[in-house]
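As you look at this complex, bear in mind that one protein chain is not there, while each of the others sits in place.
Chain nomenclature is as follows: A and B, assigned in order of appearance, with residue numbering initiated at 1 for each chain independently.
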Amino acid sequence: MTALPQTTAKKLGLVIDLDTCVGCQACVTACKGWNDQGAGLSDQQPYGADPSGTFLNRVHSFEVQPPEGEAQIVNFPRSCLHCEDAPCVTVCPTGASYKRAEDGIVLVNEDACIGCGLCAWACPYGARELDQAAGVMKKCTLCVDRIYNENLPEEDREPACVRGCPTGARHFGDFADPDSKVSKLTAAREGYALMPDLGTKPVNRYLPPRKKDLRHEASVLAPLLDIQASGFAGWLDRVLGKI
Amino acid sequence: MTTQPKINLSPKVSDEVRRTTCYMCACRCGINVHLKSGSVSYIEGNRDHPVNKGVLCAKGASGIMQVKAPSRLRAPLRRVGPRGSGAFEEISWDEALALAVSWMKPLRETAPEKFAFFTGRDQSQSLTGWWAQAFGTPNYAAHGGFCSVNMAAGGIYTIGGAFWEFGQPDWERTKMFVLFGVAEDHDSNPIKIGLGKLKERGAKVVGINPIRTGYNAVADDWYGITPGTDGLLILSLIHCLLQAGKIDLDYLAQFTNAPLLVIEDGPEKGLILKNAESQPFVIDKRTGAPAPWDGLGVQPDLGAVYQGHRTVFQHMAERYLLPEYAPEAVAERCGIPAARIRSLAAELADVAFNQAIEIDQPWTDFRGNAHATMTGRPVSFHAMRGISAHANGFQTARALHLLQIVLGTVEVPGGYRLKPPYPKPVEAHPTPHFTSAPGKPLSGPHLGYVRGPENLALLPDGSPARIDKAFTWENPLSAHGLMHMLIPNAHAGDPYKIDTLLLYMANMAWNSSMNSAAVMKMLTDKTEDGDYVIPRIIYSDAYASEMVAYADLILPDTTYLERHDCISLLDRPISEPDAAGDSIRWPVVEPDRDVRPFQSVLLDLGARLGLAPMVKEDGSPKFKDYADYIVNHIRRPGVGPLIGFRGDGSAEGRGDANPEQINRYIENGGFYQAHIPPEASFYKPWNARYQDWAVETSLYETPQPYLFTIWSEPLRRFQMAGEGLGAHQPPDHLRAGLMQTMDPLPIWYEPAPEPDYPLHALTQRPMDMYHSWGSQNAWLRQIRGMNYLYLPTKVWQSNGFQAGDYARVSSRNGTIVVPVAHMAALNEHTVWTWNAIGKRKGAWALDEDAPEATEGFLLNHLISELLPDQGDGRRRSNSDPVTGQAAWFDLKVKIERVGPRDEAEPAFGAIPRAVPQGGDRL
Partner (left out) sequence: MHPAPSVILFSVFSGMGFGLLAFLGFGFVQAAGWIAFLWWGLGYGLAVIGLLAASFHLGNPKNALKAFSQWRTSWLSREAWASVATLLLLAPMALSDWLGLGLWRGFGCLGAVLALVTVFTTAMIYTQIKAVPRWHHWSTPLVFLAFALTGGAVLAGLAVAQVLLAGLVALLLLVWRIGDGQFARAGQSMNTATGLQGEISVFERGHTAGNYLLREMIYVVGRKHAAKLRGLSLVLVGPLPALVLALSGLAVWGFAVAALLHLIGALMVRWLFFAQAEHVVGLYYGAR
């Protein structure tokens, strides 16, 4: 279904907190592990000189030099943003790529995919990888096979990467609901979209790193007295006199 | 428009879930292993587990690739060609065990010290240590000596507990968290979960680290300190706090040895003044007279002077108020501006004293004083190898504990909290045992905490009793042994020759040794008679690591999902500040190879050797296997490896063996927790209820409240020996060092000045790799299959480096040529790389052209296990002179640009394969 739905009842997606992400890569292998079973995310030359495999989530790290102050490192997870105006969907010739009307999740119907790769070209965010073994396009499913899965306990009905993230830097929820955790976090922490000018209208939001390296007022530490002048004994008296 | 395809939103996840414990690293998280048709299909975190609460790290979530790795050893191997040639033949277990016994038995009967047993990432030290004790060799240690004994010892000798994973910040309440020199630590997931909590609350995180990655990347403030100078920074912070009087006097007076008196003069100068009953005492402010240190209602006077003896408090304050500790005096050496040091001190003071918290929880202290509430100073600290892997790490760790103590923030709400069995003072630990005799067990455990020179492991002639020279004048407080000196000493026959080396889970021929190339040579060197200098090496590994090629007999282990394990309170448990906890692993899948769990093999060997605790009276094996031991071994009456479900299944801590115990653990998710009552949850060293609970739970035999140690008598005793006082005297060449480094108050000294090598070279643990063993994992190696040496901007620019370049990196020990990359968020005197990414060609079932083996590299080739000759012809080990901790991070280097290359040097020849190379399919 190549045409995009006009609106979706829900807008499910992720909030990723760049102030909290330590770049541990746990979400990367949690995702690989969940999606590898059965569905299969293949690896070529797994023990060879040039290994290469399909992953639906990758964590980069950038070095940021602010205009003033010391350089910083920001860890940056990257997966499908489940765009509202998903160009990857409209370019697809087969209808394999589609956006679900009920919750906005962008999926690939692998049974229909011809592996032309056009959707991966159309995605500005590198969220799609063509699986070398299967010959079809793979992408983040927002763990559609978990979030509604009645075989899983209620509390586990969230994406594998969110469940596994040790710092809790990833949040899952419905952006259409202003009271959801993701909407509130986005509002409170000024969550933003990636490359908004490209008109893809990503659903996922990133929370910016907080301001860093702020100096503290040193006045709390005013010396009790001039130790040079009054000597250690004077200091001792002052200190112990305080009890 | 077609319609949306129908998809199955509720696929069946698996046939069965088995809950056990992860061992992709030593954090020991709980995992749910999903099985489909009997084989592992998916691994996720166990939400109920106290360690990880459902989350997993990158390694844990890739465990399936570890369990299926082609590098897994398949059967016992006996060397048939020269060592290092990789010529092995597969043999049966019976042959393998008989061969091992034929080597070990004669040694036990004649000279047990000629057999040495050292273990690496061992999680069963209470078994391996007990076994070595039964064998009777003095030569046993686990990896702590090359890992982080400074952290352990610095903590035990000061607060009776340590950082490492033996405590944690009060993540729920702390308002300011300061992290010194940690990239990952053993508490991988707990630290991440904790940081997440702080971030959620908007609490402040401060990172003190030359490198701003990982935890330091998310830190709100970063102090890019010059390596090895943390002690200076910390003592300067203490200086600022003292100057402003921002110290917790009440805490110091009640809970530390600050009010005790230091003998001013005479042969006991510097020891704590004792009364006629040999008890230390304080001066009571109410009376001005001496009073028992633990007396009810006593108000210890920090400012007292008694017969000319002044309090520890005064000694401490006088020392750190000296101008040499002023921020201005240390700033340049630390690489941190004085204003920033003051700012940090101010913030610590502000949070500790102006933002103190109070919990509505009455409690009673050991003196009998009742307190209506618990006061907390919500500043917390954590530190690990960034501090401990330097030759001044012990004293730096002490300094950091002192900083916590003056802020009154240990074991209080919002501060640093210890996990059972800690707190546990030096006095509650054994001293080292080392006297061996043919055919006899050792009289007690090998490792311990010395109180003074009289506890050193020296033979009557003054020579070291242990092959690693632990507990000698060179490294008196080497509580974990010196694993890194084992092979060099055995090779040198210094202090004596050994015959058979049993190694377990330690990749000593590669990333776990200093000077790896030399170690490989030591392992293959022959005497003039054509025998190997180290005659026999038995090794247990689960995988085709670099070390395998250098052993004579390989005992292949199972993987972590294929065996029983016991994470015991007798060892390194999984406790939390609010609960003692232990756990197990159990075979959730059956091995498909001819391998056996090493612990069971060890018990089997013990029985074949006839070691008393492993055989029944009729000489038959006492334990069927490790699982049998876990359940039925009794360490002390009522106390076994596991505390849960004892006796009839309801006893906790103490109780008879319960044959159902393992099943009960399995039902419970693989772990057990004994919860601490709320009134006992803080102030544990001084909390009467906690002390009683600890006795009930088998952690102590009697209550043992104690004072934190600002002034350390054990250290002072060694310093005195250096000064010529006392019955036990060191060799003269060590006197000066002892006088300097064994200061009873924390001090700082420069670890290893090397003017010709201007740059510090460090390694960091990647969060997604565990030492050498991550590279065999098909998923993880795609994330990190090679490493760069990161260079700071100055070095990058002044040498004209460009992307794609290699550099020649030299230390006094050697030279490597490695790929480099630029990093700005880095201390300007520091270069660094990820640890243990480089692999030897042919190891780990990888292609010989794998990036790990071509571009990947180790810094280990640059690190010497010996310090330079000090002009007296003697070379001391590259270790902290107090504890023997391997000083990995004292490495200094210089750097030259060599331009683009495509292979790192040194490039060693391929080691022959112990298993075939991994195929194209997983």
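As a working rule, a residue touches a chain if its C-beta (ideal position, glycine included) is under 8 Å from a C-beta of that chain, and two chains touch if they have at least 3 such contacts.
None of these values were measured; they are calculated from a predicted model.
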Contact partner of the left-out chain, one of A:Ala9, A:Met195, A:Leu214 or A:Ala233: A:Met195
Options A:Thr7, A:Gln65 or A:Asn151, residue touching the unrepresented chain: A:Gln65
Omitted-chain contact residue, chosen from B:Arg781, B:Arg876, B:Lys892 or B:Arg913: B:Arg781
Identified contact with the non-displayed chain, of A:Ala9, A:Ile114, A:Ala187 or A:Ala233: A:Ile114
Footprint left on chain B by the chain that the document does not show: 1-2, 213, 781-786, 823, 825, 851
Absent chain, residues of chain A that touch it: 2-3, 18, 28, 50-55, 58-67, 72-74, 76, 78, 87, 90-96, 111-118, 120-126, 129-132, 134-137, 192-199, 206, 208-209
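Note that only the chains that are shown with their structure count from here on.
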Whole-Å separation of chain centres (CA-atom averages), chain A against chain B: 33
Contact footprint of chain A on chain B as seen in their complex: 1-5, 7-13, 34, 36, 41-45, 47, 52, 54-62, 64, 70, 188-189, 192-193, 195-197, 199-200, 212-222, 224, 240-247, 249-250, 302-303, 314, 317-318, 321, 339-340, 342-347, 349-350, 354, 767-768, 776, 778-783, 785, 823-825, 845-847, 849-851, 854, 917-922
Residues of chain A defined as touching chain B within the complex: 1-3, 17, 19-26, 28-30, 32-34, 37-38, 43-49, 51-53, 55, 61, 63, 65, 70-75, 95, 98, 100-101, 107, 109, 111-112, 144-145, 148-152, 155-156, 160, 163-169, 209-210, 212-224, 227, 232, 235-240, 242-243
